[in-house]
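As you look at this complex, bear in mind that one protein chain is not there, while each of the others sits in place.
So, subunit A:
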Amino acid sequence: MELRINRETYSVQSEGDTPLLWVIRDELGLTGTKYGCGIAQCGACSVLVDGVVTRSCVTPVDSVEGSEITTIEAIEADETGRRVVEAWVAHQVPQCGYCQSGQVMAATALLRESPNPSEEEIAAVMVNLCRCGTYNAIKAAMADLADGGERG
């Protein structure tokens, strides 16, 4: 099976029901995406599949064949992703950092869909868990990004 990840084509050997996360990390060695809960509840494993934030721990790899997958390794190649990372650095969001690649993915997906999200939209979408409790810093970074978006 062939996968498109970060604009490159990879040939993978895993079985069709293997979680995408295992393929990304174990087979392809892209370890920026993290394993958290394994049941789609925490968001640490988030990647973008055709621009949609997707929890790779519950995504059978055969369901994303032919899709364009983006992981944290390539997020700065995306204009919105680059802005998110800059805001994350400016606000010194990460503490241990384990959940942050997933947080950045969720933020990027929201801003690409809705450049000036309301507080309600941000609250509805930014639901990834963080054991360090960086929620306030994430909220502040998101507020900056929402204001700085190009207004249409």
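As a working rule, a contact is a pair of C-beta atoms (placed from the backbone, for glycine too) under 8 Å apart; a residue touches a chain by one contact, two chains touch by 3 or more; residues count from 1.
Methods note: contacts and distances are computed from a predicted model.
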Checklist entry - Can you pick, from "Putative aliphatic sulfonates transport permease protein SsuC", "C-type cytochrome", "Sulfate adenylyltransferase subunit 2" or "4-azaleucine resistance transporter AzlC", the UniProt protein name of the chain not displayed? => result "C-type cytochrome"
Item to check | Candidate in contact with the missing chain, chosen from A:Lys34, A:Arg55 or A:His91 | outcome: A:Arg55
Checklist outcome for this item: Per the whole complex, from A:Glu86, A:Glu121 or A:Asp144 the residue touching the absent chain is A:Glu121
Checklist outcome for this item: Logged for subunit A, residues touching the omitted partner chain are 17-19, 39-41, 54-55, 58-60, 63, 110, 113-114, 117-118, 120-121, 124-125, 127
